[in-house]
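As you look at this complex, bear in mind that one protein chain is not there, while each of the others sits in place.
What follows is chain A.
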């Protein structure tokens, strides 16, 4: 308790005194804070209590009143403080106001500067409702998963939603990536870093996307990670791939991994804007691609309906289940080969 207050005090002093950059170097700060807090707590215990005598009733009361001044004390500019104050008030109930200051503290401890924090909160107002303890848990979980300092902050700044995702979900996704998709730990944390939205994806969809790219496109894990496959929605990947395949520029490798033509790299398929893709890789016009997208969307819808019908029929027959389990690996592959002729 007194540690927290002390930390806050230190932050205030540090922030007030630092004129140029408000971003406190993290490693320095953490050790600094930790040592400081230990110091404060161990030595002169009573002496610290007395000056904070006024503060302690505040901390025992669960609601330190959120006010513009307290926000400004934390280091926000006037406009930023106003915005935060407004959005907090607009968030349902008074629950946000209760732990907003602790939430903000955690974010500062993470090493983000006030303007980043404010942008973050704007992007993801749900963060207001996350409790401080949860937040700490989630951040430490991310650290455990291999997100080092620097990349962790960047990821949170770009995709604050990841802090609203429970630890269990994140762990499930990472386990899935390592066990079902056979990514290494390093690769899994790279995926998490580059495409954090992956934690919110349906695991079935994720598996389908992985299997599609692995079997149908013949792309291995290294390239998937390198070229940030998981940033792209399945539909886009499929559409571009099938467009190339039907034009004759992409072939599914045979069981020896060979093709008669050189397949374009995943990089040139995904990480290019549409115009470059059409001109250089597909050698087609935008009109063709536009019509193709419409036709393909219709094809998939009809296939899904067909699958639904087939599954409904299979449910009546018990024997089919065994077949499905045996052919799990190859079944997935053959399912895609079956889909459309090249």
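The rule is short, and it goes like this: contacts are C-beta pairs under 8 Å (C-beta built on N, C-alpha and C of every residue); 3 or more make two chains touch, one makes a residue touch a chain; residues count from 1.
One rule holds in what follows: contacts and distances are computed from a predicted model.
Undergrad: Which choice in "enoyl-CoA hydratase", "AP complex subunit sigma", "5-cytosine rRNA methyltransferase NSUN4" or "Metal tolerance protein C2" gives the name that UniProt lists for the one chain left out?
TA: When "enoyl-CoA hydratase", "AP complex subunit sigma", "5-cytosine rRNA methyltransferase NSUN4" or "Metal tolerance protein C2" are compared with UniProt, the left-out chain turns out to be "5-cytosine rRNA methyltransferase NSUN4".
Undergrad: In terms of residues, what is the contact footprint of the unshown chain on chain A?
TA: Residues 243, 246-249, 282-284, 287-288, 290-292, 294-296, 298-299, 317, 319-320, 334, 338, 340-342 of chain A touch the chain absent from view.
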